[in-house]
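Here you go, one structure.
Every protein chain of the complex appears in place save one, which is left out.
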Amino acid sequence: MTSTRAPWVLLGPACLAGALALLPLGYLAVRALERGAGFAWSVVTTETTALLMGRSLALAAVVVPACLLLGISLAWLTVRTALPGARAWAVAVTLPLAVPSYVAAFAWLSAVPGIAGFAGSAVTLTLVSYPYVYLPVTAALRGIDPAQEEASRSLGAGPARTFFRVTLPQLRPAAAGGALLVALYALSDFGAVSLMRYDTFTRGIYTSYQASFDRTPAAALSVVLVVMTVALVALETRTRGRRGHARTGSGTARPPVPVPLGRTAAPALAWCGTVVAVAVAFPLATLAYWLATGNRSTWDPAGLANTAGVTLAVAAAGAGLTAALALPVGVVAARHRGRLPDLLEQAAYAGHALPGITVALAMVFFAVRYAAPLYQELPLLVCAYAVLFLPLAVAATRAAVLQSPPVLEDVARSLGRGPLGVLRAVTVPLAAPGVAAGTALTFVVCMKELPATLLLRPTGMDTLATRLWTETGVASYADAAPYAAALILLAAVPSYLLGRQRT
Amino acid sequence: MRLDLRDNMRNPLRRISSAFAVVALLIPLMTACGIGSEAGLVIYSGRNEGLVKPLLDKLEKAVGTDVEVRYGTSAELSAQLLEEGDRTKADLFFSQDAGALGALAKQGRLDTLPQPTLGRVDERYRGSAGDWVGLSGRVRVLAYHPAQVTTVPDSVRDLVKPEWKGKIGYAPTNASFQAFVTGMRILDGDEATRAWLKGLKANGAKAYDNNIAVLDAVNSGQVALGLINHYYWYEKVAEKGAGNVTAKLHHLPGGDPGALINVAGVGMLKGSEHRATALKAIDFLLSPEAQHYFSDETKEYPLASGVTSTVPGLPPLDTLKAPAIDLGRLESLQQTLTMLREAGMV
Partner (left out) sequence: MTDLRIEGLTKAYGPDATVLDGLDLTVPGGSLAAVLGPSGCGKTTLLRIIAGFLRADAGTVAVGGRVLTGPGAHVPPERRRIGIVPQEGALFPHLSVARNVAFGVPDRAARRRRTEEMLELVGLAGYGGRMPHELSGGQQQRVALARALAPEPALVLLDEPFNALDSALRTGLRADVRAALRALGATALLVTHDQQEALSVADLVAVVHDGRVAQCGSPQDVYTRPADPWLAGFVGDAVLLPGTAGNGTATTALGPVKVRSGETSGRGTVILRPEQLRLTEPGDTTPGGTVTDVRYYGHDAMITLTVDGLDEPVDIRVAGHVPLRPGDRTGIHITGQATFHQR
């Protein structure tokens, strides 16, 4: 770990990214305290608030372990065992990333109306968010030296004991990072819980806008959400500890010998198959059903293609900006220690647990005052995406940078490259696969984003998500199905690449 | 060296990331080219694009200038308008319900409309300060299954009686139902409303996702009575033919809270730079053409005086005995939601 101070060419942009991510907090402070701290406190300390918080935490408390179970088991099966068709499964189990939570929720509701409520919310959120655990754990599993597991076996530990005593502890940082993202997803999701009619904290914030047309209580509640986020991030940082992830020792690790599954092959296949069936095939089948039963007159391929193009472009811009902002933060977080680097990394998470509408209103607040020409123009929407999804890209960048040894950067400095030159010639090219993976992930979530897009999009612009929202607002889901299908299929492309990549 | 990048060189993600960069650079350029066509009128519409776009296209022709429309939910747009304050670009706010207009009016964000415009709408259906007008109305009604119900109750207050146990369908998450409960609170007070909600729940009333599901349940006889908006029934009739819809509608008499008329309406933002055009647009929305559009498309009641709905079988608006409440006060939904939550309905 390099202990020198981070150079300004990195710290400057990183601080900029941190400041952008903290914008919603500034807005929340203004709004929450508008009628005095006493009022905000009285909003926050009601019984309802406590109840909603309890329900949100309960949801996270179920979704996170479920995602850990799914993510880790699937990662192990696809990476380390002789699972038939492991490569194909690796791709298939990543695809739920492409399914928006509201589409999944609707599919479940239409098939099993009785699932509404806590159970439905938990099932839906688990099935759409477990890839956040699966992806980093897969990468970590590939990085583990199989010699350690062999040593464990030779010391008399069976496969199960070896997995729990040797393998699992090493997966902890990756799994904890993924669990954090899942927890924040569960806390901030609105689409699934509102369809499932399960009142969570985020739904409370939305209802507060909807029901009282009053931004002060909503802001006060959002602050609570930020506090929960900070607590979760701190928790995750503690599990991460100070250790570096770069493999020590020399030589390329041998590729592990896949664990033969023997008689457990059938259950393992059934497990993977079930997950893919309920998380991917089932929502797709529901959409197919809607498409088949839909009214052909509303079918507008040209409009759909146009909207798809706009969606891709906007999501690409969002992912591009997010990745660009995440790069300095991720590099600083990976290579430098100290209060400022730690703070920067945590700041990146500030906007992530906030409901999209809160972040959007914060952008409205600042833009109309200080950046009027940008208001309701694309750059502002793209900035909102960056605020919302920065942690996804930061986590990916940080992990990618950690994978290459810092000595390479030292050598590059000694050969006459300045900090920026080193970044360009060594750090970024080496971290590129991981950074690209983070960018692809951001791209997928940008495509699915709805609340901020609705408020901040240039007037007249539509993405697949807003179109989907419009269509479900007027008529049957059959009219919305083409947009939902297009959204899932387009988002499946980067998800597919994420599932295929081998770092 | 232990890092093996052979795979990375071929990694398609890498190429994709370069593509991202190119697109990311192009987008601001594309938008930059788009800027400059300043619209002559900006409307924020809380009503769905699929529903009102054809009408607003006509409006554009009628006012003779470029019209820009932002779509969203009424609540989000009103929050956005409040956040934008006097820097807003919006000239008009076209809201799905009276509550959102009431919220903007309360914060002084809406401009008073001229008397000739206001005069075209009954004062029950406009802002008490004359700062917004209703455009179309929807009426809360009881849908009933004729074979199962001999005497339809004349007040929602009766629905907590044992004779209706397990026979009522309602949609607690639906905004219109919630507006009705808010209206009941204004009329009967919080205590009575809370007791009624608990009574309804205790009486085994069945909760459905939305009004359509409630109506379907009445049609199929799953429940005998359903609390819905009138137009769902008329739409169903228009779709399937009167003979194929079993359910009948009952309009509650005597200013019963269950007969609430809520409206979609429009208000002009203070500081609008296009006042003349904006007023022209409101006048267009109150014109027979636009009013008939609502009644034809949505089966809602036209609210401009002199315009009557052509929907077959729809009782004239002035024959209805809706409760007399200031619709702007329907913004106080928060307490309603707390009650619904306490009653275990949402």
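Just so it is clear, A and B label the chains in written order, and each chain counts residues from 1 on its own.
Everything below uses one rule, namely that a residue touches a chain if its C-beta (ideal position, glycine included) is under 8 Å from a C-beta of that chain, and two chains touch if they have at least 3 such contacts.
Here the structure is a predicted model, which is why all the values come from computation and not from measurement.
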Contacting the left-out chain in the complete assembly, out of A:R153, A:R172, A:R337 or A:R413: A:R413
Which residue of A:L378, A:L430 or A:V445 touches the chain not shown here: A:L430
Absent chain, residues of chain A that touch it: 2-4, 250, 252, 404-405, 407-408, 410-418, 421, 425-426, 429-430
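To be clear about the criterion, only the chains that are shown with their structure count from here on.
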Euclidean distance of C-alpha centroids - chain A vs chain B, Å: 33
Residues of chain A touching chain B in the complex: 48, 109, 197, 199, 207-215, 217, 247, 250-253, 312-314, 316-317, 319-321, 323-324, 357, 360-361, 364-365, 368-369, 372, 375-379, 382, 403-404, 430, 432-433, 435-437, 439-440, 443, 451, 454-455, 458-460, 466, 470-471, 473-475, 479, 494, 497-498, 501-503
Chain A-facing residues of chain B, complex: 2-5, 7-8, 11-14, 16-17, 19-21, 23-28, 30-31, 34-35, 39, 42, 48-51, 68-73, 75-76, 78-80, 82-85, 87-89, 99-100, 102-104, 173, 175, 178, 209, 331-334, 336-338, 341, 346
